[in-house]
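A single protein chain has been omitted; all remaining protein chains appear in their positions.
Let's turn to chain A:
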Amino acid sequence: MKPKQLESLLGDLQQFSNPEVELEQYPTGPHIASRLLYTERTFFFLFLGLHFLVLLASWVLRFSFCLFVFGVFFKAENSFDDISNKVVADFGCGCGTLAAAAAAALLGAKQVIGIDIDSQSLEIASTNAEDLELDMDFIQCDISNLGWRGQIVDTVVMNPPFGTRKKGIDMDFLFVAVKVQLL
């Protein structure tokens, strides 16, 4: 599937009907979602890294460990040779745009799991998955108390809340994403 085809597919997805400001709900654009999944491996790391760098730049003095976390996240991704046969999780999936992009774009067998705190979003995500005939599981939970066993998840994709409403939530997401891949 070409990036433009994926972009077009994602454009048809249903989005939040009543976005909740406190949860920082907003749709991940089809263009950015499709490009995220398709960029060159090294650039993928850079992009993700840059995204987090920008995110973390304002916190760097207060949380010096975050650079370490960022570096570790990078390292965890280096053993990412074969993009197929992976279990992918989307933390804070919302209406499932990124999760759907992962499910549609990643060729070969993979399982995509979307996690979000809001039941309305998950219902929309579920409908979207059905409409696109994509095979995805969804879990409703708060990311900070997710009980997750083992290291089944290979890759985490996410466009999490940035912490504009609930301070520090971005770090929670980053932390869990790294933890899930390392433990």
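Methods note: a residue touches a chain if its C-beta (ideal position, glycine included) is under 8 Å from a C-beta of that chain, and two chains touch if they have at least 3 such contacts; residues count from 1.
Here is the rule we go by: contacts and distances are computed from a predicted model.
Tell me the UniProt name of the left-out chain, picking from "Apoptosis-inducing factor 1, mitochondrial", "fructose-bisphosphate aldolase", "Vacuolar protein sorting-associated protein 33B isoform X2" or "Multifunctional methyltransferase subunit TRM112-like protein".
Protein name of the absent chain (UniProt record): "Multifunctional methyltransferase subunit TRM112-like protein".
From the listed residues A:Leu36, A:Ile113 or A:Met158, report the one that touches the chain absent from this view.
If we include the chain that is not displayed, A:Ile113 is the one touching it.
Applying the definition given at the start, please give the residues of chain A touching the unseen chain.
84-85, 87, 108-111, 113, 117, 119, 122-123, 126, 135, 137-142, 145-153
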